[in-house]
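For this view, one protein chain was removed and the others were kept in their places.
Naming follows writing order (A, B and C), and every chain is counted from residue 1.
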Amino acid sequence: MNGFGKLFRISIFGESHGLGVGIVIDGCPAGLPLVADDFTKDFSRRRSGSKGTTPRQEPDLPEIMSGVFNDHTTGAPLMIHFKNTNTRSRDYSLLRDIPRPGHADFVALKKFGGYGDNRGGGHFSGRLTLGLVAAGVVAKKLLSPVVVESRILEVGGNPNIEEAVEKAMEQKDSIGGIIECRAFPMPVGLGEPFFDSAESVISHMILSIPAIKGIEFGSGFHAAKMKGSEHNDRLVSTDGKTATNNAGGINGGITNGNDLVFRVPVKPTSSIHQKQNTIHMATGEMTDLEIEGRHDTCIALRMPVIIEAATAIVLADLMMQAGLVPRIWAKKE
Amino acid sequence: MNGFGKLFRISIFGESHGLGVGIVIDGCPAGLPLVADDFTKDFSRRRSGSKGTTPRQEPDLPEIMSGVFNDHTTGAPLMIHFKNTNTRSRDYSLLRDIPRPGHADFVALKKFGGYGDNRGGGHFSGRLTLGLVAAGVVAKKLLSPVVVESRILEVGGNPNIEEAVEKAMEQKDSIGGIIECRAFPMPVGLGEPFFDSAESVISHMILSIPAIKGIEFGSGFHAAKMKGSEHNDRLVSTDGKTATNNAGGINGGITNGNDLVFRVPVKPTSSIHQKQNTIHMATGEMTDLEIEGRHDTCIALRMPVIIEAATAIVLADLMMQAGLVPRIWAKKE
Amino acid sequence: MNGFGKLFRISIFGESHGLGVGIVIDGCPAGLPLVADDFTKDFSRRRSGSKGTTPRQEPDLPEIMSGVFNDHTTGAPLMIHFKNTNTRSRDYSLLRDIPRPGHADFVALKKFGGYGDNRGGGHFSGRLTLGLVAAGVVAKKLLSPVVVESRILEVGGNPNIEEAVEKAMEQKDSIGGIIECRAFPMPVGLGEPFFDSAESVISHMILSIPAIKGIEFGSGFHAAKMKGSEHNDRLVSTDGKTATNNAGGINGGITNGNDLVFRVPVKPTSSIHQKQNTIHMATGEMTDLEIEGRHDTCIALRMPVIIEAATAIVLADLMMQAGLVPRIWAKKE
Partner (left out) sequence: MNGFGKLFRISIFGESHGLGVGIVIDGCPAGLPLVADDFTKDFSRRRSGSKGTTPRQEPDLPEIMSGVFNDHTTGAPLMIHFKNTNTRSRDYSLLRDIPRPGHADFVALKKFGGYGDNRGGGHFSGRLTLGLVAAGVVAKKLLSPVVVESRILEVGGNPNIEEAVEKAMEQKDSIGGIIECRAFPMPVGLGEPFFDSAESVISHMILSIPAIKGIEFGSGFHAAKMKGSEHNDRLVSTDGKTATNNAGGINGGITNGNDLVFRVPVKPTSSIHQKQNTIHMATGEMTDLEIEGRHDTCIALRMPVIIEAATAIVLADLMMQAGLVPRIWAKKE
């Protein structure tokens, strides 16, 4: 289902080349100050246009359609909508017959019987993450003073980002990257041993973001090569601070007060400006496909703010479950 | 919450040194043949006793307490219970004051206010995974002919498993490992774009297993270093088969018919037979701690059957949601 | 939360005097034909304007904002929106200080700390049921050939409807009524013994509709006065048909193939054109209040189509859980 969360719950909808995309945010406490300008910073971070991102330029202005009155949340669901204005649907006419490699065209055809809106990726489009970023802005406010920060560690296996992107563009190819996300200062006690461990709910959300194919907390995959004597984080304070943070801030599924740290790989953009071989679904014959249209060379460049938003949404829900967010915001102030 | 799943739903309970551990399995179709012997193979795979696993020897015999009549499931919830018989609680008396490094002792103290049953890890114990393995046996039957298989890729960074374990034992240390899981032949269409992508629900479940701190599907973290032209899996057949499987069998959150493939790191066992430094919660002073009792040198050795079970549980739920499992089993036969 | 359903899931949002109200429908199979005209009949049934209903005249045209392409559902969430156009907010300025008897003003003040949008009832308004009716139109298609029908049994304790309404209008008062809902031909097997009995999930949905304060299935409250020998429905056919239908089509929480039958009381509209006594929240003094603005004399008159829609939504979800609705609609045709 297109929903997530227990007490702070989101539902997304929309298609890349339909009327718009949006999100419903349910469970937000009443009385939280919220104005259009609160969204400016995160949306400018997500926006396309920089080198390595698609030239499509949507204004991406969120319209708050419900749940806010007199610049404060009302306690009723927020619906935030983004109109689609800059769509060029002619680029996408053949996808039903000729599935693009790396894309969801084939599975969409099978799962939705050819009825899916395949223009620009339709409901699978990265454009759906606009709603996530909007909900993330709301969630970040609820988390305060906890802060969520993400950054690019590398793209194409290279920490020199601009250079790697330029080279890939020259090669008419695309590259992936690795993002690290960190939240602090973390409260102790979020998450459950089974099955809603902090790692579980964060992973659930993060791995639904298009192009994310993995996650690791703390020392993650490297932990498999470590000894217990190295990996065990030594407690150095009765508030739970540890000398190292191989656990990424989580023991037994529960946050331990140290920084929450995880990393995710972003796969290279599936659309590339090269001829690719695929199959024609009607004839069963192999065929060459050259994808036109606009697309990112390195989708990882846009990811930090999306990963932050997704993480903030999860943490807001966990903090509400733990009773750490007031039901009426003013009480917190 | 200690529950997971939508149509095929499990709830676990129990503590390592209490009366027992168990699981409730809800939503299992009626008419599935199920007898005690069905559990034998997977439980012998999980059982302790081999080199590198704890010498604690529980018979681990599942008792089916409800939901089965005349050797078939009834459609009502199955409750499967495991009595604890071989507990040595005296080993665990000081954990409340002196949290063990790498364990959940500190977070349990804070989250449950010192009321937790900390004997042997209590509800955090790996013993809770007995229920998972039992539910996995049921789930695997529902998946047929889809098969789930896991294996150890490496322990302590080393593919030579026995040697690495022996060396760690000599060093009174512990080591981690990496497990790969694979399911096939996969139906096309399981999972949703948002937020219940196949990766999301599998990750949710898998990352709630104690000692698992990450997951990657297909080429996973390596994808971040690849180019799109390399990473894109080329379709070679109208049934969705691809020449490579960098996507791990999932596009846009939906299974594509290729093998489902993922890997997880298992951290080194937290309990080691060395003196470790930690903090005394009452005095705030650093203190040395030597953990007695029984424990695995390499918990990864027991993991394959647990990972399989957890994966089978998720796939059974996704297949039921997709209408691929009959409500009354006999209809399938 | 403002969501309901497991596989066919709705989420509503909006306020009476804000920008609009709407609904997100998640889980609708792809390929269901859906055009604007499908909504005409049910919306004209719900519309205000007839004697006994408020003179407010909204065009109430649903806009399908997502999830439909080429006049068929795509399998992605439908978002259906209703713009608010005919609002007269000046009528509702004092509600925060002087709660109207019978309304949610007092609880909204306490639960949302005075931040709620109280214009016209805000998120509590009966206008929110527009989304329900829209989702009901979709659900009714999925149920076919099962039909859901509701009718007014009585208003103000009187089967002569028009007369009773006129009399109440003369008295500047309001009246309630009783609605009966019936669905047929019903499949056998919907619902569970615990806790999602057919009665349970229908009641859950129906009792969230504003002004509904009860429900009874089959002989309902009258059953309490019957003997077992009278109440037991005698089976007369191996397909489950019974000579009587005191059970309302449900045994043990599960539909038995006979007509599903239930009745609900609708309370009299809380807003009346009489002076009423209430309390001034700031001063604590009793005060008289005369509610201006537009309102229904008998809200029960609009209820049949809303009750039908709500019932159809529940049945669609139950039928999807039972595997009785194809994932791709064309397969049904």
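In the analysis below, a contact is a pair of C-beta atoms (placed from the backbone, for glycine too) under 8 Å apart; a residue touches a chain by one contact, two chains touch by 3 or more.
Keep in mind it's a predicted model, so treat the numbers as computed, not measured.
Colleague: For the full complex, can you list every visible chain touched by the one that's not shown?
Modeller: Hidden chain, whole complex, touched shown chains: A, B, C.
Colleague: Quick one: which of C:215, C:260 or C:312 touches the chain that's been left out?
Modeller: Hidden-chain contact among the options goes to C:215.
Colleague: Out of A:280, A:294 or A:327, which residue would touch the omitted chain in the full complex?
Modeller: Spelled out, the listed residue whose C-beta touches the missing chain is A:327.
Colleague: I'm checking contacts with the chain that's been left out. Which of B:3, B:159, B:185 or B:284 qualifies?
Modeller: Answering carefully, the residue with contact to the hidden chain is B:3.
Colleague: Can you list, in ascending order, the subunit B residues touching the missing chain?
Modeller: Contacting residues on subunit B, toward the hidden partner: 1-3, 7, 9, 11-15, 18-22, 24, 26-27, 30-31, 65-67, 69-70, 72-79, 81, 111-113, 115-117, 122-123, 327-331.
Colleague: Could I get the residues of subunit A that touch the absent chain, sorted low to high?
Modeller: 6-7, 76, 189, 193, 321-323, 326-327
Colleague: State which residues belonging to subunit C touch the missing partner chain.
Modeller: Considering the whole complex, subunit C reaches the absent chain at 1-4, 12, 99, 101-104, 106-108, 110-111, 123-124, 128, 154-157, 168, 171, 173-178, 188-189, 192-197, 199-201, 203-205, 207-208, 210, 212-238, 240, 242, 246-248, 251-256, 265-272, 274, 276-279, 281, 284, 286, 300.
Keep in mind that, in the parts below, only the chains that are shown with their structure count from here on.
Colleague: By C-alpha centroid distance to the whole-protein centroid, which chain wins?
Modeller: A
Colleague: Same or different for subunit B and subunit C, when you check if over half of the residue numbers at their contact belong to both copies?
Modeller: Same residues, largely: of all residue numbers at this interface, over half are found in both copies.
Colleague: Could you give the separation in Å between the centres of subunit A and subunit C, each centre being the mean of its C-alpha atoms?
Modeller: 36
Colleague: Averaged over CA atoms, how far is the centre of subunit A from the centre of subunit B? Could you give it in whole Å?
Modeller: Taking the mean C-alpha position of each chain, the two centres sit 26 Å apart.
Colleague: Give the residues of subunit B touching no fewer than two other chains, as numbers and ranges.
Modeller: 189, 193
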